[in-house]
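Only one structure is covered here, and it is reproduced in the block below.
All protein chains but one are shown at their positions in the complex.
Let's turn to subunit A:
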């Protein structure tokens, strides 16, 4: 560990640290544009200049200089000050002074750093350079005259996303950032370059000219578009969520979010259920809460009552529903809308046990029935990191575009029992072997075979658990912890012939078998579930209520309420509480805090943010065999997987433009 002095202060820095990192450890701020912790070092903006002895008698780029024993670093000398001013002046030579009409204004590195480290005024009197705008798809708006050529966007798409599509053409003063032939950036993480761009060259197209950062209220939330549980920040103004941005959480989403997490939020204000509706003479008509409650009470469900949870509900809502049913004498709760019935007696067997951080260190990965790019784009990023470190990846299932070398072993699940020799060897030799089972595998009943695989290849050992199930519903793990699973899945509920069925935002299920039941939809969007319902009780989306979510790793996280639900819509738990009164039963809570306390009493793990402990993996029973072909993955369209996204104009546009449904949309117009 080398010792260096920064501005006279001696500190010890980790091996391999750069001078810039050393300065940061010493508490000094080093201005920078091109350097980014999660990208490779480019060293091309020169903003991070410091004085280093021993070395040439000139300022040096600290981001690209290794810290070595005995270095004397100065960040406060006259030389450093003038060097920074000089670099800043050069950067601003060709940068337009259009801050008043630039969306980056107020959160722009160039703005901030020129105030802090630049000269007061310019001395440049020549013409400025101008660069034509480049089309990069429906999400990224470009104003390329503002680009300072830091190449962060290029490095992100190459290194993190693994989709080489942004490049720097020409050279010198003519250098321009573009995609090949200005094609749309086409991957699930493309919009992260907007956050990375230190200036206003790449900004958000849907959010263009919508708001200024200082007018927005910032709320810490959790993304519910998949089961990764990305940490996000919702920026809202008044009653509207204006945008979603990633928060840094190294254990979960690092610093990125998927395009869906970022851009589905405009769907929060479209197709909303803001009134109570009841089906009268076959048609859904506005009604009052009272009428609706009376109708439900009139159905006299007794204990013939069931609740089915959707993919995006929080634990509190599920618990409140469960409590209501329990008070009625029913335990008919289920969350797996598509009828899956895998065994949930041991949650460790349906959990992502390696954790996202852990899967990065795996050295052999078997993916069974998961289109990871679409089901959990950020887990795909982790696997790409593992591959860069030398991991080998095999996939059972139909082909998809991996962003790393992977070998497809066909779509017949039986291959798990008779793996080719080189695959067997890869797993036998691996120190940290792992398996990832996706929804398509679970639907085929391959869970047992996966556990058998885990056993025969020693996936669980000291300090390593390589058995993983990858869900893609934000509500799934929370639901399973709360017991939202029947032995036979949805089939059991159908068989019980409930008289009243509550659908908690369940939009992916088939309501046909419940034709005779009174279907009550408690949710926020007028989507499939609402269309099938007899009574609609408008509820709150994830942005409009506090709630606990558990991601596919079993990580308990808490989201806060950003805005109020529109119109008559209420937070879900209050609706369920009122229903208890209507049905004349006692649920034992009158406030959100009481509800939460009751929930934590029942499932203590939900009270603690962080990974829930599920105990040891069950034995696989080596006889368990998987059979059958995986014909397709459950997600048909990455951009339209949930009711919020389906309501979002941006997601619809992405779907039609990027996934080639373009002609269809045109024909429909």
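As a convention for this text, contacts are C-beta pairs under 8 Å (C-beta built on N, C-alpha and C of every residue); 3 or more make two chains touch, one makes a residue touch a chain; residues count from 1.
Throughout what follows, contacts and distances are computed from a predicted model.
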UniProt lists the protein of the undisplayed chain, choosing from "Xanthine dehydrogenase subunit D", "Aspartyl/glutamyl-tRNA(Asn/Gln) amidotransferase subunit C", "NAD(P)H-dependent oxidoreductase subunit E" or "Protocatechuate 3,4-dioxygenase, alpha subunit", as "NAD(P)H-dependent oxidoreductase subunit E"
Missing-chain contact among A:124, A:170 or A:209 belongs to A:170
Had the left-out chain been drawn, it would touch subunit A at residues 164-174, 179-181
